[in-house]
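I'd like to ask you about the structure that follows.
Here the complex is missing a single protein chain, while all its other protein chains stay put.
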Amino acid sequence: MTTIDKTAEVPSARSGDDHVGPLLEVRDLHVEFHTRDGVAKAVNGVNYSVNAGETLAVLGESGSGKSVTAQAVMGILDMPPGRIPQGEIFFRGQDMLKMSYEERRSIRGQKIAMIFQDALSSLNPVLTVGYQLGEMFRVHQGLSKKEARAKAIGLMDQVKIPAAAARVSDYPHQFSGGMRQRIMIAMALALEPDLIIADEPTTALDVTVQAQVMDLLAELQREYNMGLILITHDLGVVADVADKIAVMYAGRIVETSPVHEIYKRPAHPYTKGLLESIPRLDQKGQELFAIKGLPPNLLNVPSGCAFNPRCVMAQDICRTDIPPLRPVTERDGTDLVGRGSACHFWKETIHG
Amino acid sequence: MPDLTKTAPVPDETKAPVADPSAVVKADKARSLWGDAWQDLRRNWYFVISAGLIVILLLITAFPGLFTSASPTTGDLVNHFLGKPELSKIGSPEWFGYDGQGRSVYARVIYGTRASVIVGVAVTLAVTLFGGLIGMLSGYFGGWIDALLSGFTNIFLGLPFLLGAMVVLQAFTDRSIWVVVFALAFLGWTQIARVMRGAVITIKQSDFVQAARALGASTPRILFRHILPNVMAPVIVVATISLGVYISAEATLSYLGLGLASPTVSWGMDISGGSAQIRVAQHILIYPSIMLSITVLAFIMLGEAVRNALDPKTR
Partner (left out) sequence: MADIDKEPVDATPNVTEVATVDAASEAEAVAAIDAPVSQGEPILQVRNLVKHFPLTQGVLFKKQVGAVKAVDGISFDLFAGETLGIVGESGCGKSTVAKLLMTLERATAGEVFYKGQDITRLSGRALKAVRRNIQMVFQDPYTSLNPRMTVGDIIGEPYEIHPEVAPKGERRRKVQDLLDVVGLNPEYINRYPHQFSGGQRQRIGIARGLALNPEIIICDEPVSALDVSVQAQVINLMGKLQDEFNLSYLFIAHDLSIVRHISDRVGVMYLGKMAEIGTDEQIYEHPTHPYTQALLSAVPVPDPEAREGRERIILSGDVPSPANPPSGCRFRTRCWKAEDKCATEMPLLAVPERFKGLDSPAAHESACHFAEEKDVVHAA
């Protein structure tokens, strides 16, 4: 299986170590869950990489394995029932799955931070926002209470919370949804991590607030030259901020592409179907194209290509052979940098 | 108005069998939540053991004569209480030895089961019906009805359970099983009422109750068809666990001499009698105590197992 492209290679020497190569690289990762109804194969051989300063969008529906992959990277997977039977996760060239508990813990929060969808349930309701922000500095950097508080105010300023000094002693429920998501971002930023994983960071927010938060996230990423993994189901959000995109279906990456190209010329029937099934704001459509059928049951993933029961192009080979992620080329064979598709008929899909 | 039956069926988007593999695997198997819970319970050792114990206890309650030939009430002073247990003679009157009046401890343990189980089951039934009703009305109607019923519940909650039961029992000279049941139920219903009220308030706000209201469903229909089946799980769990608590409460009261009285046989009374002889004949105390602990534990374990099976969060 091929790994995802290495476009926009940026030297990742911010923290002063001499590792060259991607900041984070996931290789052939498998995750399964043991439930009473059987083994749910949530992730089945995922490969991706992120460089410093780069944004990778992982796109997929519920059950595609996009969040489970991120949890495995972050080391917050519930095990059991989860299990990682196979795979490697390299952070700056070191396999995190082989690290000791203590080593992983020191990476979590300091080097890799995560932003969740639901900011309200991710913040402790009985502690002030300032205390929770300051805790990072007290625990990891041994600052005094006063210094930590000053740092917390600084962070709140940085994520553009108005009147930060006055609001530092407020509790999470006193903030609106958008402001709480900013606090989450501030917490993730506190120790200036190399990589941020954002799991549906704006899904719970209103449209007008979504734009603010996404802009803030993009701006901070540029400022700190961080790697960003953006997990989402929204093709629209991705278009704004991502550099490259990986589309997941039933625990596999089915298509990879630099972000602009995927909208013009999708190379996998699933991506194509998704793009066609979204109503457009700027045109009044007739009947929408709808992908038929339902997302697969992970306890019983269809044989061959997992998308075959819903695919308009499916042939016999799709029901028997799992298509690997292959590089996608122009009609004349020229390389399309960074593009890959796990479809037996990618040529027909992209070139008509 | 259009007639639904005349329309042509739409091209099916979800019927394609391959599209839903689960449909193929479990074709046409209707699995209710209770059915799922049962599947869970069957594989749970806690449940299997506790349910087995409870079945035996119920058998003993119904047919004590099947388990011992001796009488629990007639003693023969030939069998002096210093007659130690003969553990090899399983099931014989002398198995657990004899008490001070020459009665078989084994027979008394067997016959004592009846009082404990009847008190436990009857109090639980009474408490669930009364407390459940109060909690449901209070939670569903809210407003002043809730203020009134909750206030009433809180007053009873303020009364200390055992102390209150003792005071109530003092008022009766003839203390039969049913008097003890009344005393415990009188003070014990508040917990179920509170659990029920909370559950009803949560379920009342769910969309499916709103949907039923929007259809024009009557209040009884909403209460009994939509709310009640969805609040039974926590109530059953609390009821099962507290069944064990009521059994130990009965034993405590009887131990203190305020619960059951002779000629009714009760573990609590035997433990009380046995504790007076603890220096000379421990077996009079030990065997009823073991039975009591096993019984209480069985019900609490059953409640825990049912809770785990019904709690969707553990799935």
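A and B are the chain letters, set down in written order, and residue numbers restart from 1 in every chain.
In this section, a contact is a pair of C-beta atoms (placed from the backbone, for glycine too) under 8 Å apart; a residue touches a chain by one contact, two chains touch by 3 or more.
Owing to the predicted nature of the structure, the values given are computational and were not obtained by experimental measurement.
Peer 1: In the full assembly, spell out which visible chains the left-out chain is touching.
Peer 2: Counting the whole assembly, the omitted chain is in touch with A, B.
Peer 1: Can you say which of A:D282, A:D316 or A:D332 touches the chain missing from this structure?
Peer 2: From the options A:D282, A:D316 or A:D332, the contact with the absent chain belongs to A:D282.
Peer 1: Looking at the full complex, which residue from A:R27, A:R83, A:R108 or A:H233 touches the chain that isn't shown here?
Peer 2: A:H233
Peer 1: Of A:Q110, A:Q158 or A:Q212, which one is in contact with the hidden chain?
Peer 2: A:Q212
Peer 1: Which chain A residues would touch the chain omitted from the figure, given the whole complex?
Peer 2: Where chain A meets the chain not shown: residues 61-62, 162, 176-179, 206-212, 215, 233-240, 259-260, 263-264, 273-275, 277-282, 284-285, 287-292, 294-295, 310.
Peer 1: Touching the absent chain: which residues on chain B qualify?
Peer 2: Residues 1-5, 7, 9-15, 20, 22-23, 26, 28, 30-33, 147, 206-208, 210-218, 221, 225-226, 229-230 of chain B touch the chain absent from view.
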